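The other protein chains are all here in position, but one chain of the complex has been omitted.
Moving on, here comes chain A:
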C-alpha cells in the first residue's frame, strides 16, 4: 500500500508526532509511507524519523510566516479547532493541492482540523482515515458540530481508546464509517527493566494544571512521612513549575520531592524507579503510563477519561483511584511502597501486559484496518455495516447546537458587562 500521513508539524515534539513516527516506521517495513507536515519551522525534525519514510512539508514558517495568504484566516480548517490560529488561507491552499494530487491508497489525518481537510478534499479513490488523539467529550460543542457535518465522508475514524470510540458511535451519526480504537504504540525499551528495588516514585509530563502534579505532591507527603527514604521525581517543564516549587516548600518536602526538568527519552529514568504515577484530570491516552509499564513499573493512576482505565488492570499491574482523590492516591502509593513483593509482582505483570502496545501488535491492527477499507472500496461496499441511529445521535447534535447558542449568549452578556 501507499500510505500518507497528514500531520500538524512533524518538526516539533509531542505525543502525536512520536506515535505517528513510530507507526510510519513500522509500516515502512512493508509499505510506501510518507508524512505530509502542514507546517515546518526548522531544518530537521526534533525526533528521529526513519529514512525510508519521506517527509514533505507544505508551509515553511521560516520564509512564509508573513505571506499575505498566511495572514488571512483559514476557510477549510474549522474555526472551532484548537489550532485554528496557526492555520490560514495559505495552509488551506497547500493542503488542498497536496490532497488533490495525492496518489496514496490511504491517507491518515492526525487531528480534527486535518481530518476535515481529508473528508472534504482527498481524492475519491483514496481511503480516508481520521485519527483522534483527543476525545469527543472534551471537544467544544462548536467543534463537535463542525465534525458532525463532515466526518460521515471519512472511511474510518480511529480514536486512541475503546471508550472514546464508543462515544463517537453513540453521539455522532456516522453511517457507514468504521469507528475503531487504535492505541498509541511504545517501542520496547533497550535497557533491562526496573527490578522494583529502588525507593523512587516517578511521574512525567508537561507541568500544566490538567496533569495535577500538585495532587501527586500532596499525596506523596503521606509517603514521605511514613517512609522518609522514598523520593518522588517529576520530569517535565511548563507553566506550573513555580507553583509546584512553592508547594514543595510549603509542605516541607524539599528532601523528598524533586522537579527534574524535561528529559527525553525517559527510558533511562523510568528504570531508576519502582512505581510510576499518573494523576491527570483528563488523559485521552496516557503515553507515560505505557512507557513506565514497558520499563517494568506498576503504575498508580487516576481513573480519568479515558486512557488509564484501558491501560491499567487494577490490582494486577497497578492501581486506579478516583480523579482528584488525594487520600486514595496516597493510600494506593503507600500500599505499593510498603509491600516489596507486591510491587515486584505487579511490575513483572506490567511488563507482560504492556506488550500489547508494542509497535508490532498496534501496526498489525492498523494494517488490517487499512487493507479492509481498501478492499471495501474495491468491492463497492461501505467501510462499516450501516447502523444508522439518527434519532439518538440527532439528540446529541441538537444539544451541542443549544450549547453553542448558549455559549454565544454568555459571550454576548460578558461583552456587554465589560
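As a working rule, contacts are C-beta pairs under 8 Å (C-beta built on N, C-alpha and C of every residue); 3 or more make two chains touch, one makes a residue touch a chain; residues count from 1.
By our rule, contacts and distances are computed from a predicted model.
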| item | value |
| --- | --- |
| Undisplayed chain, where the name is taken from the UniProt record, one of "Heme exporter protein B", "Dipeptide/oligopeptide/nickel ABC transporter ATP-binding protein", "RNA polymerase sigma factor" or "Transferase" | "Transferase" |
| Residue in contact with the excluded chain [from A:59, A:129 or A:271] | A:271 |
| Chain not shown: contacting residue from A:36, A:259, A:336 or A:350 | A:259 |
| Residue touching the undisplayed chain, where the options are A:188, A:208, A:342 or A:403 | A:188 |
| Contacts of chain A with the absent chain, listed as residue ranges | 25-26, 48-51, 187-191, 194, 198-200, 228, 245, 249, 252, 254-255, 258-261, 265, 267-268, 271-272, 355, 358-360 |
